[in-house]
Structures are given as structure tokens and as C-alpha cells.
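Right, I'll just put the structure down here and ask away after.
All protein chains but one are shown in place.
Letters A, B, C, D and E mark the chains as written, and numbering starts fresh at 1 in each.
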Amino acid sequence: MAEFETGLPSVRQIQSFIKDQKEVEVKVSTNDLLVGKIIWQDPACLCISDRSEQQTIVWRQAIVYLKPDPKPE
Amino acid sequence: MAEFETGLPSVRQIQSFIKDQKEVEVKVSTNDLLVGKIIWQDPACLCISDRSEQQTIVWRQAIVYLKPDPKPE
Amino acid sequence: MAEFETGLPSVRQIQSFIKDQKEVEVKVSTNDLLVGKIIWQDPACLCISDRSEQQTIVWRQAIVYLKPDPKPE
Amino acid sequence: MAEFETGLPSVRQIQSFIKDQKEVEVKVSTNDLLVGKIIWQDPACLCISDRSEQQTIVWRQAIVYLKPDPKPE
Amino acid sequence: MAEFETGLPSVRQIQSFIKDQKEVEVKVSTNDLLVGKIIWQDPACLCISDRSEQQTIVWRQAIVYLKPDPKPE
Partner (left out) sequence: MAEFETGLPSVRQIQSFIKDQKEVEVKVSTNDLLVGKIIWQDPACLCISDRSEQQTIVWRQAIVYLKPDPKPE
């Protein structure tokens, strides 16, 4: 995955969501919407932790879009 | 992603949509239609800002087509 | 995209559709059928112009098949 | 596409279908079933000609399976 | 396809299914379930032969999962 470089805007933006413990919505190819905080990212996956602290490893290849949750925390 | 080179027509066209703050429609693999202005592009993603300034990071791998919004601005 | 070389049959065929302003149908992964003339191609995308001159940038990754419109022009 | 080498079984099998003008069924990711004879293959696409000689360029990325038509010709 | 190396567990497991003429189920991205014996594999495809000896070339890119048929042969 040549597109995983720490200087890229998309990688840096996700890194700032991790640092700020920002709640995000992740839409995936099966149409599921995963909601939670991003715990880590690597070139293949993101890890999302939901409100009950359940962790889900999401494959980047299946991500359609990601946005910060607009609702106040 | 060898196909991300700043000289390519598709990359330059998107760059001009960013510069002109052109409203676009982006159809993605889940059949969602995202509408807004493109804020930035990198080899992995585009970032779209909608009318309420909500930002969405869209993965290129999930993009089917993109077109300028035909309605007058 | 190693498969984008100007000598390939598929790239040359599309180049001839562009030159001849041939109307084509493009089926994409969301099952939409886009109809129009191809304006340009690059390694990542094709650009289709429909009868009202609306341009759509179609990502190659989402193309399923493409055929010349069988109806007389 | 490193997997397009003329010595591979899959590439040779398709080459023999072309030579023998064998009718085949091609199932694609949108669930369409294309039926016809393969005219040419390149690393990105196959070209199928149906019974009315309409040609369709099919992207390999969208092919799920391909089989010789079991019905007698 | 860097992941096709004869020493990989997945490639070796399929090789043993070929050798043992094991009946398998292959689930593909269109949700079709193909059942039969694997005749050969190459970096791009598997070839499945069903009970009526009809052969189907399945593209690896479309394979979701594969399992030995649990029913006694």
C-alpha cells in the first residue's frame, strides 16, 4: 500500500482523530456504519472502539467513507 | 497507487474543482451519493465538505464516479 | 496500473471511441449505466459527456463493461 | 497485473477459447451474465462478441467466473 | 500477486485439495456458491469441475471463502 505514508493528509487526519479521541462514523462496503473512537491505524486496518469498549478491526480496503460524528460528545 | 500523478487529467480536474470551490456529486460503491465541495485530495482519499461544513473523508477505492453539480450555484 | 499502456487493445479501442466520438454504454459496479461519449482516458479514469454535455469522471476500478451503443446515431 | 503471463493456465485456457471460437458465459460483479465468444484478451480486459456481433469490453477486475457454454453449438 | 507463493499455507491447502480430489464449496462476491473439485490453481484463478464435469474458471479476486464440503462423499 504505497498510499500509506505518515505525511499524507488522510493519514494525518486519522492520526489527529486518534489523538483527540474523536468519535467517528465509518461506512463500509457492506453498508454497515461503525461508530466509535479510532484506537490505532496501520497500512491494512483501523481499529475502532465503541462505547462498550468492544474493539473492531476494520480493513481499509472495505472503507467507503469516514467522518467525525457531528453530534456533541 | 501509481495512477496518482499530478499531471494526470483526472487529478488535475479534481484540483481545479478544489480551486474553484465547485460543488460535486460523488457516487460511491455503497450507492450513497455525497454532495459538497472537495477540500483536498491525496493518493488514498478525497475530503468533501457539505453545506453544513461537515467533512467526510472518502476513500478513492470506493469512488464510482464524480461529476460537477449541474444545478446553478 | 501496469495495465495502462497505450499499445494495449483495450486502451487503443477506447482511444478510437474518443476519436470517432462514438456513443458508449458504461456499466459500473453500482449497476448504473452511464451513456455518452468518451472525452478522455487516463490510467485512473474515463471522462464521459452525456447528451446535455454534462461531464462525469468514471473511475476505472468501478467499470464492469463498456460497449458501443448499438442504436444508430 | 503480474498475473497476466501468457504461460499461465488461465490465460492459455482463454486463448484456446478464442482460437476455438467457443461460446462462453461470463459472470460479472454486478451479477450480469454475458454470453458470447471471446475475441481478444489483454491484461486489463476481455472482449466478448454476442450472437448479434455486438462487442462488449469486460474489465477483468469485475469478472467472477467464466465457463464454456454447456449447450451444444 | 505477491501472495501467490507455493510455500504459503493457503496455496498449499488448495494444492492438497487438488491432489485429494476433495469436493469444496467456493463462495464468490456475487453470493453464488460453486461446488466441485478444484482442477488447477494459478495466481489469477482456480478451476472448479462440478459433478457433470462442467468446468468453471473462478477469479481469485472474487473469492470470499472456500471450504471442504462437510458432507461425506
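Throughout what follows, contacts are C-beta pairs under 8 Å (C-beta built on N, C-alpha and C of every residue); 3 or more make two chains touch, one makes a residue touch a chain.
Not measured: the values here are computed from a predicted model.
> Which chain E residues touch the hidden chain?
Touch with the absent chain occurs at residues 2-4, 8-11, 13-14, 27, 29, 31, 60-61, 63-68, 70.
> On chain A, where is the contact patch with the chain that was removed from view?
Contacting residues on chain A, toward the hidden partner: 1-2, 4, 28-30, 32, 34, 40, 42-45, 47, 52, 54-59, 61-62.
Here is the rule we use: only the chains that are shown with their structure count from here on.
> Round to the nearest whole Å and give the separation of the Cα centres of chain A and chain D.
39
> Suppose each chain is reduced to the average of its Cα coordinates; what separation in Å results between chain D and chain E?
Centre separation, chain D to chain E: 19 Å.
> Of all residues in chain E, which are in touch with two or more distinct other chains?
None at all.
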